[in-house]
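With one protein chain held back, the other chains of the complex are shown just where they sit.
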Amino acid sequence: MRDGVGMTRETAIGLFLVAVLLAFPLVASAMGEPFYITLATRMAVLALAAVGLNVALGLGGLVSFGHAAFFGIGGYVAGILASHAFNQEPIFSTPFAFMGSDRMPVVWLFAMLVSALVALPIGAISLRTSGVYFIMITLAFAQMIYYFAMSWPAYGGEDGLSILSRNTFPGLNTANPLSLFAVCYGLLLVALLVFAVLRDSRFGAALLASRQNATRLAAVGIAPFPVRLAAFVISAAITGLAGALYADLNRFVSPSMLSWQMSGELIVLVILGGTGRLFGPVAGAMLFVMIEFVLGGITERWQFFLGLILLGVVLFARGGLVGVLAGKVRHG
Amino acid sequence: MRRILTASVLGLSLAVSGLVAHADPMKVGMITTLSGGGAGLGVDVRDGFMLALKQADAKDIEVVTEDDAQKPELAVQIADKMIQSDKVDVLTGIIWSNLAMAVVPNAVAQGKFYLSTNAGPSALAGEKCDKNYFNVAYQNDNLHEAMGNYANTAGYKKVFIMAPNYPAGTDSLTGFKRYYKGDLSGEVYTKVGQTDYAAEIAQIRDSGADAVFFFLPGGMGIAFMKQYAQSGVETPVMGPGFSFDQDVLGAIGDAALGVKNSSHWSKDLDNAANKRFVEGFQAEYGRLPSLYAAQGYDTANLLVAAAAKASVKDADAFRAALKEAQFDSVRGKFKFNTNNHPIQDIYVREVIKEGDVLTNKIVATSFTDHEDAYAKDCKM
């Protein structure tokens, strides 16, 4: 699978991209262009969401077409906790009163926890299926949650939920774009580390084996189902965390974060960068946000050209951006 | 790199600006829907807005336009870019309430002006109102309230009401019920994006209603009207004006003939500004304007009028100038309430045919100087 030289090159490219992502807002800040800090933050958050999806999709071969569910749940957790904390209304009062929270670490913990808890039954049912059935059943679960959020009036329904003042992080002023970027970027690095550790662990090896030959894995005494379920839940938790950051970045959360188009976009990010590659999601998110931004500024027909570019990537740039740059096809 | 739609040739504007003692140049960011199924609405708002600038010869108003693809997150990103990078003074153009809720609170919190060309969610009229947020269209409930009021006048006693199951839908039916005094023979919430209404039409037939009121924006309304006409149910239909305006009437066809709908604007409103608008729009774009175009046109004229009185850089003076609303509205009369939402007449129109073209004519006035129900919750 991996030869030393190729790895070094891929890693070098990855590290370069991560460095560019860091330099981008710093340069923008120095030049007095705060918008580009926001753009870089968006890249970092979407990259984080895609790192989450990459655990399921890249390592486990589980093509989830419903990861927007976890992205949106993370967003709603951030929005709901913040709005209750802001209005001083308890979310529940028995057995103890819980007033929500506007502290990022607490919000993140809940976002990951709730996403994981929702992912557990979804994964348990979905993993009974495989192939296209898996793609479509994950989509079905995401659609259920989408329609629920649309019509549930308590937190705004389709109108969404505004976060009036951004959640706080101890020692930082998160209203400052650069601080918020630092937070998101830091979490992205942590997630990349987690991904790398997972991939190279026994768990990662079992996961890889489970996608290539589940029967053989079972023969050596490892049941594939718990391994895959664990991967799915971890994946959902990371994407949920990204959702919470995304809500904080936009200061807004709405059902469109749960839509099937969002699930599609998350898949696009992963493939665009290179499926299963450590730095693929970073490359994918940077490229996608950049294309969307630049094209959107040039023409109102930008979606047409976005489609052409995506098509070109699938047909001619297998292995995604990282794959092309590393000059080696590794089919994910 | 950026698509900048200046109101005129730059060189010319430089030459003229020396002669006319005008306010400082103003930069307007227009975020609207220019792709996908809802593009027609955004195109009309933009075209109406640009027509007004052209007619007013407003060379010192520069407009930056971008497509939000009807996605709230994208609208937020564009708003950030326009505020931080393009350094716009005023934002405008959003069609949909959910996008407005995502963009407006943040934009006004940063001291920018926002002029709504269509969306008027109740939160922004009430508790979350802001001194820099002006709605130049109507508060979302208004058209439904007008239809509820008209249902009394028309003598309906058992109305069947229907809307999609999301906040704008429940708000619309609440607005209708606020003024309607008779009984409901049914209240149904449909799925968002639903395209087949056979099940609901069967319920209407079964309910024995004497009229139907529906709120189904965009393609949902077109689908419902066509299927309703084909079903053979004869109960009269009422709806808000935007479901029977120029952008969709062509697609509904004769099925819309005779339908009563409520609007704050109509093509046949008899005033000089409206004549100039309708004729100018047809000459410029070769089609009849919709109420979205009228709202875009009024918004631009309001900006032009305010800019003539005060510089946008002087926020307090500019805000006061906006609030005076001394411009020739296509609606005849127009003024702002305490919550910066319109006080205006709302009419009942009927869909008619002029030659081969379906359009509307005013048949009654439902409200005179109508205010929205949320102004009392607004503390500025």
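Just so it is clear, A and B label the chains in written order, and each chain counts residues from 1 on its own.
The rule we apply is simple: a contact is a pair of C-beta atoms (placed from the backbone, for glycine too) under 8 Å apart; a residue touches a chain by one contact, two chains touch by 3 or more.
Rule of thumb we're sticking to: contacts and distances are computed from a predicted model.
Chemist: With one chain of the assembly withheld, which option in "ATP synthase epsilon chain", "NADH-quinone oxidoreductase subunit F", "Amino acid/amide ABC transporter membrane protein 1 (HAAT family)" or "Class E sortase" matches that chain's UniProt protein name?
Modeler: From the choices "ATP synthase epsilon chain", "NADH-quinone oxidoreductase subunit F", "Amino acid/amide ABC transporter membrane protein 1 (HAAT family)" or "Class E sortase", the unshown chain carries the UniProt name "Amino acid/amide ABC transporter membrane protein 1 (HAAT family)".
Chemist: Which listed residue (A:11, A:29, A:143 or A:179) would be found touching the missing chain in the intact complex?
Modeler: A:143
Chemist: Looking at the whole complex, which of B:183, B:196 or B:279 touches the chain that is not displayed?
Modeler: Of the listed residues, the one touching the omitted chain is B:196.
Chemist: May I ask which residue of B:25, B:182 or B:219 touches the chain that does not appear here?
Modeler: For the chain that is not drawn, the touching residue is B:219.
Chemist: May I ask you to list the residues on subunit B that touch the chain which is not drawn?
Modeler: Interface residues of subunit B facing the absent chain: 34-37, 39-40, 42-43, 165, 170, 187-193, 195-196, 198-200, 202-203, 205-206, 218-220, 222-223, 226-227, 230-232, 247-248, 250-255.
Chemist: Extract the touching residues of subunit A with respect to the undisplayed chain.
Modeler: That gives, for subunit A, the contact residues 57, 63, 65, 125-126, 128-133, 135-137, 139-141, 143-144, 147-148, 150-153, 260, 264, 267-268, 271, 275, 301, 303-304, 306-311, 313-315, 318, 331-332.
In the analysis below, only the chains that are shown with their structure count from here on.
Chemist: Please tell me the distance, in whole Å, between the geometric centres of subunit A and subunit B computed from their C-alpha atoms.
Modeler: That gives a centre separation of 36 Å.
Chemist: Please give the residue numbers of subunit A that touch subunit B in the complex, ascending.
Modeler: Touch list, subunit A to subunit B: 33-36, 38-39, 42, 147, 150-151, 153, 156-160, 162, 164, 246, 250-252, 254, 256-257, 292-294, 296-303.
Chemist: Using the touch definition up top, name the residues of subunit B that touch subunit A in the complex.
Modeler: Residue list for subunit B touching subunit A: 1-3, 34-36, 65-67, 69, 71-74, 76-78, 80-81, 83-85, 97-98, 101-102, 105-106, 121, 123, 128, 165-168, 170, 189, 191-192.
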